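In this view, the complex is presented without one of its protein chains, the others remaining in place.
Think of it as A, B and C in the order they're written, each chain with its own count starting at 1.
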Amino acid sequence: MLGKLDWSAIPIDEPIPLIAAGVVLFAILAVLIWAGVKGHYPYLWREWITSVDHKRIGVMYILLAMVMLLRGGTDAIMMRAQQTVAYHSNGYLPPEHFNQIFSAHGTIMIFFVGMPFVIGLMNLIVPLQLGVRDVAFPTLNSVGFWLTATGALLINVSLVVGEFARTGWLPFPPLSELTYSPGVGVDYYTWSLEISGIGTLVAGINLVTTVLKLRTRGMTYLRMPMFCWTTLASNLLIIAAFPILTATLAMLILDRYFGFHFFTNEAGGNVMMFMNLIWAWGHPEVYILVLPAFGIFSEVVSTFSSKVLFGYRSMVLATMAICIISFMVWLHHFFTMGAGPDVNAIFGIASMIIAVPTGVKIYNWLFTMFGGRVRFAVPMLWSIGFMVTFIIGGLTGVLLAVPPADFLLHNSLFLVAHFHNVIIGAVLFGAFAGYTYWFPKAFGFRLDEATGKAAFWFTLVGFYVTFMPLYVAGLLGMTRRMQHYDVAAWRPWMIAAGIGTVLLAIGVALQVLQLFVSIRRRDELRDTTGDPWDGRSLEWATSSPPPAFNFAVLPNVTGEDAYWRVKEHARRQDLDKREPDYKDIEMPRNSPTGFVCAFFATVMGFALIWHIWWMVGLGAVGAFATFVVFAWRDHDEYIIPATEVARIDRTNLAARRAALDLAGIAQ
Amino acid sequence: MSEQIDHLHDRPDLAPGDEEEVRIGPRLLGYATGLGLSVLLTATSFFIAGTDLVWQPSIPVALVVLAIAQMGVHLVFFLHITTGPDNTNNVMALAFGLLIVFLVVGGSLWIMSHLNHNMMPMDQIMQMER
Amino acid sequence: MNIFDPQGPIAAADATILVDSVAIMLAIVVPTIIAIFAFAFWFRQSNPRAFYSPDWAYSGRIELVVWSIPALTIILLGGVAWIGSHQLDPAASVQGTGSPVRIQAVSLDWKWLFIYPDQRIATVNTLTVPVGVPLNFELTSASVMNVFFVPQLGSMIYTMNGMVTRLNLRADREGTFQGLSAQFSGDGFPEMGFDVHVVSPLAFPDWVKSTAQSDRVLNADSYAELARQSVVTDKAAFRLDDVRLFEKISTQKLPPGPGPTLVTESAQSYLGAGHAR
Partner (left out) sequence: MTETTFAYAQGDPHRLRGIQQAEVAHEGPAPKRIVTAYGFWIFLLSDIVMFSCFFASYAVLLGQTAGGPSGAQLFDLRSTAAETALLLLSSFACGLASIAADVRSARWFQAAMALTCVLGLGFLILEAREFADLVGRGAGPTRSAFLSAFFTLVGCHGLHVSAGVLWLLTMMAQVYAKGFRADILRRMLCFALFWHALDIIWVAIFSVVYLIGSGA
């Protein structure tokens, strides 16, 4: 009846995960009950869960990412603590538990922190920057988000029911095959990624179509803000790379569920094919994460230097070059497999070539600051911290791309340090920069500066104290994923890294604190103008938070830095006082499709993991029924009447004129 | 974005699968031509695969070429992808997709053939040398 | 295990390339980092002496420089990578004194088996090699993937079931060094370290002779015992019964390691391997 599921799946004999899970469950229940008592459910359902508004969906993506950052970060703290104590001893985490933790940490951080964070920011901002009312497919957007959330949910269920994969964040066969991993851990992994992978693909299609087909009048390609370009590049990579992941995991699933022989030791399976395919996805994946971050830095550096972005054309070229070249380097993750000198050298050189366009980007940010007026607000701090940190990570990356050097460093803690150096230094810093920069746009008030700055410094210093020692440990021959070790020379570096993690945790905790402080002080931090940073692109041309329809009248763009030009003009005191001609606006109607889909996906995923076949059928039928009902719907739009549009827009315009007039007089 | 402007020619852009022609006759002819060409190509493929009239080692190459030709026919006559200026975006997307397919398939085969070659267990090497 | 303390030509060359590459890159990276700090500091908003040119966004000369300098660096580095990959290809043989020693390494769950086919002996978790002699490794895995790595001797290489990878090394100094697996292979993975004893070319035949007298024999039965998932503490030495043992493992004539034995019903439902120790 319940497949492989029985009471033994609850790890009663393992206190640590059980307590952790208990705390999480308790917290969730508390929040749910609190919301119920306060009567928030109808509001949440109406305004958030069923929302198809790109801004709301963006915010939910970011919220998911931040919650999962705490989960993944807790895993990181546990790992670092284990390696600090596990010298000549077994530490406090038995191997089967430690191995789940690093697998879960890597999976969660990449798929449920990095991805939702950047997708959330793109969702929130790109339509505003392009001057449009929503993304191309609003309902699908909601489906995409909820499927991602399903994946995250399934991974967290594995804490309590059963186990998670013990194979690393990429489950290399034959270790991940049924013979060597008979438990449900790998199944949790594959199904949660198959489901969330579909969500990601949907988001990718949505954003590419939005950028290519929905830009407002006059927003030609070469007038788009850099963030839109990097969004385009990143989502093109999603569309091209995620199907590879889907196919590869599907093959692993077929091996595990139906006894196929793609990657088994028996009957001619070939494990190298898995390595090959998974990295053909995996390498582009890291650029999917980092390209949007690059876009964020471009916006932030230009805004806080009060200056046009330097070398826009080079930036566009560099972005697209990275997009294409990133598909030609994947073998650098298995130089030591023995493909021979020609193959190694060619892929090594191709990997290095990426340093050129990336370097160009760094220099262009540098020259954007040159001749500017640099304001060290929190987003700018993250950006400068990024530039320095990322160069170091890039250097070690290029070093790893030299095959003979990789022959010594592959799978060492040096590699671990490299990728945290680029991922934390670029993706996480970029996400934080974007979060602080655009928070006032989403909510109408700024985040508290003091806690933000403190968070930045703790995170920056914590990062160096944690990961520089790991470089050293790697040079001392320490490999990754060591549950315990007996080499005395490694010990001091592990202790140092442990201390650094404490600083990092304080940094993250301060970010959480910042949110609470800012919400409490929101009236002081209120931004009425819609343009708190003296921004340059169109998202700042509407109110904060923007109305559901973003722009009362679709803007017409005639130059880059579209909004900056308007302000320059206004400052010269000839602001166009003419009322625009307001029209009725047609907006997509909210829809529970996404949530219902995700519900059935969760049921189906869970049933598949535990081999509960009747439940699988139920989930499938439910999903199909949702699809038909959605397709049968008659009206998926509603009208906002022109009078309402005018009312909302007039308040905004008035506040804005007041602010601009002040600025004009001040000059 | 209401339905009135939802018409084909208000913008120099075509949806993939759209055809410029709206009259029935030419469109029917288009599909029929496509069908004819593709039947012809398919028949040639099947013929070549089974015959010993052509030089045997060239058969796979010929089959691949024919397959590519036929995919082209389908793209043009059934999916209406042309090189016209209003089709640029669709063609660019297609080109990107094909580039990726080429990199993934070509790269994989190249890498795997090297790996397999370097890693054959002893007795297979001996069999080959025999 | 310090890779900057190499004990053989391969490790030394690998490390040299590593250091050289870093030096090449530092030449461009250090000025860049300095420039970031300098620009950010000088053009801070509160500095009245800094000029402000809000519309300056293009300079052909700067563009040329920022594309070409990294490109030139990469061309240099690419040359290093190309030559290095070819000279240090793990499959390429190394020079040395005396006739090469052939060693067949098998990664098992979770230990290393080293077979000396010409000497007709085999050892577990210890590798004994003569100094200065070319070491000719053939490697395979009896179950999951692993990586054979002796940091002070140089290049690592994967081991995979059904496949044979090749590696050539040489040790130039006597002593005991540590080796390990660099690819996670399951719960007993941290136990996959092994000792490398580099002995004098005179002592090596003695060691071979004494090992060959071992009363433990490596045959199909004792191999099957080894192939089970376990962590060994005794570093056993065997007489080799079947010289073609490695070939049988790598061609899968001997079945791959069985993986975890599922003892209880509940273990079958959600747990994989039992505890490693």
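The definition used in the following text is that contacts are C-beta pairs under 8 Å (C-beta built on N, C-alpha and C of every residue); 3 or more make two chains touch, one makes a residue touch a chain.
Source: prediction; values computed, not measured.
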{"item": "Full-complex contact with the absent chain, from A:541, A:585, A:607 or A:648", "value": "A:541"}
{"item": "Positions on chain A where the hidden chain makes contact", "value": "131-132, 136-137, 201, 204-206, 208-209, 212-222, 239-240, 242-244, 246-248, 250-251, 254-255, 258-262, 264, 266-270, 273, 277, 308, 311-313, 538, 541, 553-560, 562-563, 565-566, 568-569, 576, 580-581, 583, 624, 628, 631-632, 634, 636"}
{"item": "Sites on chain B contacted by the missing partner chain, in the whole complex", "value": "1, 3, 5-7, 10-18, 22, 24, 27-28, 30-32, 34-35, 38-39, 42, 45-46, 48-50, 59-60, 63-64, 66-67, 70-71, 74-75, 78-79, 89-90, 93-94, 96-97, 100-101, 104-105, 108-109, 112"}
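To be clear about the criterion, only the chains that are shown with their structure count from here on.
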{"item": "For chain A paired with chain C, centre-to-centre distance based on mean C-alpha positions, whole Å", "value": "33"}
{"item": "Whole-Å gap separating chain B and chain C, where each centre is the average of the chain's CA atoms", "value": "43"}
{"item": "Where chain A touches two or more other chains, by residue", "value": "272, 337-338, 340, 342"}
{"item": "In chain B, residues with contacts to at least two other chains", "value": "118-119"}
{"item": "In the complex with chain B, residue positions of chain A that touch it", "value": "212-213, 236, 240, 244, 270, 272-273, 276-277, 280, 324, 327-328, 330-331, 337-340, 342-343, 586"}
{"item": "In the complex, chain A residues that touch chain C", "value": "4-6, 8-9, 90, 94-96, 99, 162-163, 166-168, 172, 174-175, 179-185, 265-266, 271-272, 305-314, 334, 336-338, 340-342, 344-345, 348-349, 352-353, 355-356, 359-360, 362-364, 366-376, 384, 387-388, 391-392, 395, 398-399, 401-405, 407-412, 475-487, 489"}
{"item": "Sites on chain C touched by chain B in the complex", "value": "91, 138, 140, 160, 162-166, 247, 250-251"}
